[in-house]
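All protein chains but one are shown in place.
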């Protein structure tokens, strides 16, 4: 595991935005030009108690309240209790650290307490509008769902991109489709036991390519079991200041063979937040 | 108050999406073409316990948990407990009803219980990508914050649009800036006591113009006190199937005089949800 | 199912306390005199996410926060999110109703909304100090756990009481031990599928005996499946104004053959509450 953080200091010692610095106004402008038909793909799974969730977390809790259902002037609303990482979500850069240091060397101990994170918090994101690229691993191998022990290498990513006719550029969001999200409905124990995902080398390669975002239709972008720990989180999020998005549903994009698109993510503006549930959008 | 629901049945008796039907793929495509510089404006206020909230609701509750802050491999995450209507948010079409009927005549009693709404739920939205138009009421009157008893009429909206050089089109999102959001930091009691907003006539006019979304930088889009009840909610949301977005921060847009833009809203995909916190984005 | 509510009006049309009226100061005084050794038995199961809970409810959620674990002046505390009926608990008299009427004829519709119950709320209880009587059904049949389809009849209760050398008196709390709580650790699916409990006739008999409280070591006091609905809730709670306590652990009491004791229950003083988690105490 690399312990030379690639991007620390690259955008100044105070930087808390990491690879979002790659997404310049020019990058955002070019992303808008990828819209050719006006079709919008929402990429979130249903946010519900029974959805997939990292096993140590509590299930999402949703309660509705209402008045005057059948006469007069009535209303209804709801309450949500959830881990911000409890359904489709983006990790803030304060989510993972090691040896006491978060992305860019910010001290975890000085930054984080029960009220949240003073540094590298989710509220630094604002809104993300960049080019998204689907890397359809499952389709490339001619299957609906890739095997649980499949580890995606840099060479494989490049081969898939080439086959799909896309190139990876600075500031891109890479969306890895393994098909694994479909396992949840079939076998929840299998879903949580083992998952396919990119290799550590893929995260390092992403750093060289200046990829801004790695997203996947699995629980943690990571392949697991994790013999060496959360290598993607360590290398991409902590060392590079890259953004991880998890538990996406990429089936409709894959079915329509949409490989590049305007990619929009608008996390909740949680003060001192460590992540946010999201509905990423692909617009093509 | 009009009791002839303008759009009921217009898109079929089963329709649950209302004015989103105005946002065709062509409309979305044209909205993308409004991006000229690549600048992104996130329009959410901070989601925190101390932010503005409808007085009968509980404050947002946010707790962080963490491990290994100073050695080894560490991590941190957070839990959120909130009314979906507790910060910047969008109302689902099931939020308001009268005489037992929601938008399109769906029965409130048959649709809503403590687990949520079977009909007109937030999950029908998916993602919204359309043309956004800022209606800067405060600037038009040469003030930072418009008076609490100012009611915005259709004539005034048209005058502002003309002065700003924009026209209102089918499927647009209208964002009303009153400046009222700034009162919160100065005087919380004043903020909640009385607020400016559009008139019932403005909601009716919006229906004629096929406006899809009415948003504002106040608590409920509505002007209040509400001598005749929530007239905008009744007319625009219930009768027209229109979407209301509340507690936006429009200051940066106004400061830069950005009057039309690609407007993107991606609500959380809450199963049977009655609203969602959001970070609306204006991209220009 | 009896529809002649036994105790409605018995303590006045405004009464909201039901069978607690049987627990006079004299009854409480006599209960204190049952203490002979000073031994205290707490009767609550562990309140945790993984404990038994009615399947439609969300699991208990518990989060700890802390500061300065290793130096200086430190502190830790916790947050609890739970159904009040989510572990060992007592039902308020507003919990169950039929034909629009709660205990004593109070209107459910006029009393209950999302903020709680104006009538028959948990806060009417205060504290309960009375005579408790263990009815050890399992031991009477020479088993650790009684069969799932065992229905306890009035005759059986009287036989058990006689064998145990106790008589049932006005204002008593009857604690039914089926042993079922032990099934949870062995087989959670079995635990929820079917449970033993008292019959409707037993609830009617309890009314004649002026029993104040029916408690059990199962999920709902009720035997289920419930071909005729929640007959005990309907007859004992709604019709008689009796108190139901559920998910108790009676193993230590049974092991020590403690059949009568000072029984103390102190529900949380939740304003407009519909139930409360409790730790009932048996003191002998």
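We just call them A, B and C in the order they show up, numbering each chain from 1.
The rule is short, and it goes like this: contacts are C-beta pairs under 8 Å (C-beta built on N, C-alpha and C of every residue); 3 or more make two chains touch, one makes a residue touch a chain.
Note that the structure is predicted; figures quoted are calculated from it, not measured.
**Q** Going by the touch rule at the top, give the shown chains the omitted chain contacts.
**A** Checking the complete complex, the chain left out touches A, B, C.
**Q** May I ask which residue of C:6, C:151, C:201 or C:270 touches the chain that does not appear here?
**A** Only one of C:6, C:151, C:201 or C:270 touches the chain omitted from view, namely C:270.
**Q** Could you tell which one of B:53, B:81 or B:223 touches the chain left off the display?
**A** Among B:53, B:81 or B:223, only B:81 touches the chain that is not shown.
**Q** Contacts of chain B with the missing chain: which residues?
**A** 49, 58-59, 61, 65-67, 81, 113-114
**Q** To test your reading of the contact rule: which positions on chain C touch the chain that is missing from view?
**A** With respect to the unshown chain, the touching residues of chain C are 24-33, 35-42, 44-48, 62-66, 68-85, 87-88, 94-100, 108-109, 112-117, 123, 126-129, 229-230, 234, 262, 264-275, 277-281, 283.
**Q** List the residues of chain A that touch the chain left out of this view.
**A** Within chain A, the residues that touch the unshown chain are 63-65, 79, 81.
Note that only the chains that are shown with their structure count from here on.
**Q** Can you check how far apart chain A and chain B are, centre to centre, with Cα atoms defining each centre and the answer in Å?
**A** 26
**Q** Centroid from C-alpha atoms only, then distance chain A to chain C, rounded to Å. What do you get?
**A** For chain A versus chain C, the centre distance works out to 47 Å.
**Q** Out of chain C, which residues touch more than one other chain, so two or more?
**A** In chain C, residues 65, 81 touch at least two other chains, as defined above.
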